[in-house]
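Shown here: the complex without one of its protein chains, the others still in place.
Entry: chain A
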Amino acid sequence: MNASTSTTGTTGTTGMSGATIDTLRFATAGSVDDGKSTLVGRLLHDSKSILTDQLEAVAHASRNRGQDTPDLALLTDGLRAEREQGITIDVAYRYFATPKRRFILADTPGHVQYTRNMVTGASTAELAIVLIDARNGVVEQTRRHAAVAALLRVPHVVLAVNKMDLVGYEEKDFQRIVEDFAGHAAELGLPGFTPIPVSALVGDNVVERSARMDWYRGPSLLDFLENVPVGTQKVDAPARFPVQYVIRHGELRSYAGQLVSGSLRVGDRVTVHPSGASSEITGIDLLGTESEVAFAPQSIAVRLADQRDISRGDMLTTGVEVPALTQEVRAAVCHLADRPLRVGDRVLVRHTTRTVKAIVKDLGGASELRANDLGRIGLRTAEPLALDDYAVSRRTGAFIVIDPADGATLTAGMVEL
């Protein structure tokens, strides 16, 4: 469905402006040499998303390295150090489109020391592709990638069993890996996954369905990416509206922000957190157009019936399911920084538009967390935060821990109420 046409005035342009096309954000993860870069290259190449000058640049760079065939990994390994070392260091974002959908791909490195990059890519992804080498089956890094996808609650996981050409396209190899992965997935709390047998090198089941695996009845990878339902916000979810900025113009006060869940209507009663004050919405501005209603994830500005002391960091909500207002935060975490996080550390916690001081009270029994560790945290904050469980909202249930000394981002947190 496309409700945006009626609510945001996106009518009037031609079909070429693509008003009804939506976007899938997805992330890839695989161990070293699973063929991830080849898969990404194949996806981009076969969907005709690589342009002539990019291919020429890759071919030229490959020749400089003494390679006869273009190394498609050079498309995403954009940094000098990555090209020199032949590894992917940092998340690379790629953009491509098919007639059905527009895609934002976060291509994340598979090395174990770079788990933080997968966490970064997965945080905004609605789908994660976990890549496995059919010859090796489920390995430690596969488990780790599945754990990150489960922890970050990526809604869809594709298990791409690659290099099927090297195991003779045998169904039994595929089935064995799928069953093995399913066991781990259940253990990790991954609600489900879609297994697809592929050969990135040859192109089987990447864009076109392969005739070499007639036992496989499911979609090709691209077919699945094009059709998986995503991006849909539940209209009847409780509204969560973190205030980013107060727009003042003459007598006018309006509260600007991005609606992160649910919907708001003129006439709705809203509660302001953390003060607990309540008011009524008298107007909604959709970037210059007055509207009766707004939906997540629109950026809007709302006006209220009475002048309240509301500023950046406050949150407006509707409905009976209010967020938990608390100074005791419990969460699952992934530690991202090279410096360890220790019990007793004084930190900053950034949650929606609010930043507060906090002390690390416990680390789930551990004395410290090191880079790429997954764990648990207990924090006491200087001021209350309006929290939802991360399982309910990936936006109002997420926070980052910041080092007050130099501003570094230390840890990613997923609230457990």
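Observations on the model:
Going forward, a contact is a pair of C-beta atoms (placed from the backbone, for glycine too) under 8 Å apart; a residue touches a chain by one contact, two chains touch by 3 or more; residues count from 1.
One rule holds for everything that comes next: contacts and distances are computed from a predicted model.
The complex appears with one chain absent; UniProt names that chain "Sulfate adenylyltransferase subunit 2" among the candidates "S-(Hydroxymethyl)glutathione dehydrogenase", "Sulfate adenylyltransferase subunit 2", "YCII-related domain-containing protein" or "Polysulphide reductase, NrfD".
Check A:66, A:344, A:365 or A:407 against the missing chain and you find that the one touching it is A:407. The residue from A:92, A:284, A:302 or A:369 that touches the chain not shown here is A:92. Of the candidate positions A:247, A:325 or A:382, contact with the unshown chain belongs to A:247.
Only one of A:162, A:220, A:263 or A:279 touches the absent chain when the whole complex is considered: A:263. Against the chain not shown here, chain A presents residues 1-6, 8, 10, 12-14, 16-23, 51-54, 57, 61, 64, 75-81, 83, 89-95, 97, 102, 104, 116-117, 119-120, 123-124, 231-236, 244-245, 247-249, 252, 256-258, 263, 285, 287-288, 295-299, 312, 336, 348, 350, 352-353, 394-395, 398-400, 402, 406-409, 412.
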